[in-house]
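Apart from one protein chain that is not included, each protein chain of the complex appears where it belongs.
Letters A, B and C mark the chains as written, and numbering starts fresh at 1 in each.
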Amino acid sequence: MGKAAIVGVAQTKYERRKKDQIFADLVFDVTREALADAGMTIDDIESVVTVSNDFFDGRTISGMAVGDACGGQDKNISTVSGDGTFGAFYGLMRVLSGFRTTLVVAHYKGSEGSVPVTTNGMFDPLFHRLLGVDAVSSAALQANVYMNRHGVTEEEIAAVSVKNHGNALNNPYAQVPLRITVADVMASRKIADPLKLLDCCPVSDGAAAVIIADEETAKRGGRRPAWVKGVAHCCEDYLLGDRDLADPAALRAAAAKAYAMAGIEDPLSEIDVMEVLEPFSYMEPLWLEGLGVCRPGEGASLVERGVTTMDGRLPVNPSGGALSANPILVAGLARLVEAVLQVRGEAGARQIKGAKTALAHGFNGPCGQSHCVWIVGAEG
Amino acid sequence: MEKNGTPVERLEITFKHPMPYEWSIGRYGSRFFQEIREKRRFIGIRCDGCGSVYVPPRRVCGPCFRELTELVPLSDTGVLTAFSVVNYPFIDPATGELRPIPYTYGYIRLDGADNIFSHLINEKDWHKIKVGMRVRAVFKNPEEMEGNIQDIKYFDLLP
Amino acid sequence: MGRRVAIVGTGQTYHKSHRPDVTSREMIREAVVAALADADLTIKDIDAVVIGNMDHFESINYVDTYSVEGSGAFMKPVMKVSTGGTTGSTVAIAAYYHVASGLFDRVLAVGFEKNSESDTTAAIITCSDPVWDRFSYSGAIPSLATEATAYMEKYGATQEDAAMVGERDRGHALNNPYAHLRRPLTVADIMASPMLAYPIKLGDICPRSDGACAVILAADGIAQKIASRPAWFKAVSVRHTYTWFGDSTDYNKGLVSLQRASREAYAQAGIKNPVEEIDVAELYLPYTWAGLKWIEDLGFCGPGEAARFVGDGNTHMGGKLPVNPSGGVLSTNCIGATALLRVAEAAIQIMGKGGKRQVPDVKTALATGFGGCFWSDVVILSAVRP
Partner (left out) sequence: MTDWLREVEPLTLKGQIAVPYTWWAGDTASRFFTALRDEGKILGTRCPECRKVFVPARRSCSRCFVEMDQWVELPPEGVVEAFTIVRYAHPIQPAEPPFAYVLVKLDGADVSFLHIVKKDLQDLGVGRRVRAVFKEKRDGHILDIDAFEPVGEH
């Protein structure tokens, strides 16, 4: 892979309802902030990738709404309909193909649609839509398979929620920073067994942006670039019943490829911090197993063993993760933004000291059918 | 069991659950509707880069990538730049039912604006409508207004 | 610059008004299998998949994950891109960057639509702004009608002039076994067809089709081993210029996005005189007037000259610059695949696989995509490795 770096990042504060701003307003804000972060003007941007979803936005060609706001009017622009990590990947491809810079910007407002209705749209029209299954109920099935397979307890899963909501206290962009206990999670309202309210992400509004640049441009910029060390994505089977929901095979494959690109053999010792997309608390340990941080079934004990806490060997989601704010699509890009801030040493109160290499993760589709893994580093 | 034989009866699965939304209008658009309710007039917004006046007002000028802040009052009249008497049946995605036809919609250059505003024209006979005609907005009574595009009933053709 | 990239195989379904025999996933598979056969590859050879359509047309969210069984993306990278009418060219262009970046060697691009599964006009209306435009908007036809009216007033073009485009494209479709509408349609037929929105009559507009298209792209060094005559990318250009409907409706300026995109593409490809240097064009012409006005925007002829240019046979088979040997969008329109079909047909012409629709000795072919808020994409392919 040719060399490229992320040279500018921005995100909005994530909130339940950004009533006074339309999509274009959010995108205009993060575009200008990312440009300022990169020390660039819109004229320095050669190509644009927007990230949005027509179901979530209630509009076909949802990217059309933000074309002016991202400065894309007379540029080569496209729209990825999927998680922001995938959109950023397309932005990287454009830079490696010859554009000096690509702006990637994602927007989402969970407050404007019905998440159960729009996520029901992920499921098979003939066999599953009429059953009413949605993102939450399918996740609950996956949690059940995973926990039953390995004897994981609800308390172990709740500990992830406690950790991430607690980490969010250090993140000014997070939506629901909470000082809670495992008992609080256990006592929260049952949503779909084994998931309780505090095991589930909130509904969020927000936007995020990154600017990706080629080697020459990145070295010329004033800001410390976050170099792209490895990135890969992979998709597995569609129908839930066809998959082993406790084995994130596509994530394992994507991670293996990204690690190979980055020259990483042992993620636990070679990666300093991870930001993984965990809209439900059980997902964090499951994804960490897929990412090769531990063996299958061992993910759930990582919090208790202090591995993934802020002062642990491999802190996971110092930002508070998607449990603390889940603007779908944006949430993956936010993981990448956070990874960049970590390797730049600019993550404020949530900074992991001396972080040189960070991993960001996002996914598309029910129960993490299609995963994308990024590794960024402080060194070129 | 045997292999695929003669084609089976071909079934279809129907799905009629509407998807509900509550779209933000934003401060710029909300001010537009507020102006209609309180002053029965349109407002646009001017770019101090290129000087264009846009209606409805929005936050950013696409060609200049500049933030817009200068509101410009516009009158309730303009010129019809294009129109269509819609007379083919189609389902209105807002209702899931057939939209009542015919109806006429027009592209209107409001006096003082540089871009086009689209809305209904209160005339269904296309022989009576000509591009270049002057039009005037007809608003709902303030107590009927809901802060959306239908606060404007339609545009009347001016003699 | 990135790596050189070529198209090495194409596949498409037969196009029909409705395909009750297959689901969209199964229909996608037909196109993918055909493309693999055309390139003599198996699904194992494919490194990544790019796919697109429009969510509200079939009510499917995450079509990338939905379609794995058909696209062959099982345990592969798959990405969804979606930009309305330009989706097909957006898919092709995204696949191009997949390969040009050096990250993937063989990439499958897939577009599809099953217009029969919803009300197409209702679905199209959902592309309008919900706050400002959706209440009055009635689909694509009226805005195209106003563009046509403006063109006629400016240059004195007639309805018959536009109908020539329809007669040409529907005539060309007779040579294309995959085309949806394969009956001749004359200027007189179009003139006699019912008026939908003046001056657009039923015969002036594209049909609604079910269908899918798949294209395989490969990197320099690999493409030559797969195809004896790969179709090399020489230019890729995108202008999705407008955000607001009301900003895009000054039709006297012409199709601004196409003017800009084509000039950039010509510069990339080193083309100075498009009519002399381009051998065939597959243009996204959703209605007949586009076949006049937009070829002026492409610089095929001067402003107001299109009626004579087309009338003299320059764009017919055997003419100086044949347009739409496939029959074009006026004969086949499965929206999410339509612009990808233009790219595929342009590649077919370069590869010499056009059968009865083949233009002899094609060295340079141009394809366009149209959609969104009067947006344009341009792709130029060449028989010669750039």
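The rule is short, and it goes like this: a contact is a pair of C-beta atoms (placed from the backbone, for glycine too) under 8 Å apart; a residue touches a chain by one contact, two chains touch by 3 or more.
Computed from a prediction, not measured in an experiment: that's the story for all the values here.
Hidden chain, full complex: it touches shown chains A, B, C.
Listed residues A:G58, A:G110, A:P267 or A:G332: the one in touch with the omitted chain is A:G58. Across A:K19, A:K257 or A:R313, the single residue that touches the chain missing here is A:K19.
Along chain C, the points of touch with the absent chain fall at residues 18-23, 26, 29, 42-43, 56, 58-59, 68-70, 72, 74-75, 114, 116-119, 122-123, 126, 130-131, 134.
The chain not shown here touches chain A at positions 19-20, 58, 114, 116-117, 120, 125-134, 136-138, 140-145, 148, 189-195, 237-242, 245. Mapped onto chain B, the footprint of the missing chain covers residues 1-4, 7-31, 33-34, 69, 71, 91, 93-96, 147-148.
Rule of thumb we're sticking to: only the chains that are shown with their structure count from here on.
Viewed as a network of touching protein chains, the structure reduces to a complete graph with every chain in contact with every other. Greatest centre-to-centre distance from chain B is found for A, with centres as Cα means.
Mean C-alpha position of chain A lies 34 Å from that of chain C.
The distance from the centre of chain A to the centre of chain B, with each centre set as the mean of the Cα atoms, comes to 36 Å. Chain A has residues 22, 24, 55, 58, 67-69, 73-74, 118, 125-126 in contact with two or more other chains. For chain C, residues that reach two or more other chains under the stated contact definition are 56, 59, 123, 126, 130-131, 241-244.
Chain contact summary for the complex, chain A toward chain B: residues 18-22, 24-25, 28, 42, 55, 58, 67-69, 71, 73-74, 109, 111-114, 117-118, 125-126, 129-130.
Taken together, the chain A residues at the contact with chain C in this complex read 1-2, 22, 24, 53-55, 58-61, 63-69, 72-82, 86, 89-90, 92-98, 118-119, 121-122, 124-126, 232-238, 249-250, 253-254, 364-366, 369-370. By the touch criterion given at the top, residues 13, 15, 17, 19-27, 29-30, 58-63, 65, 67 of chain B touch chain A in their complex.
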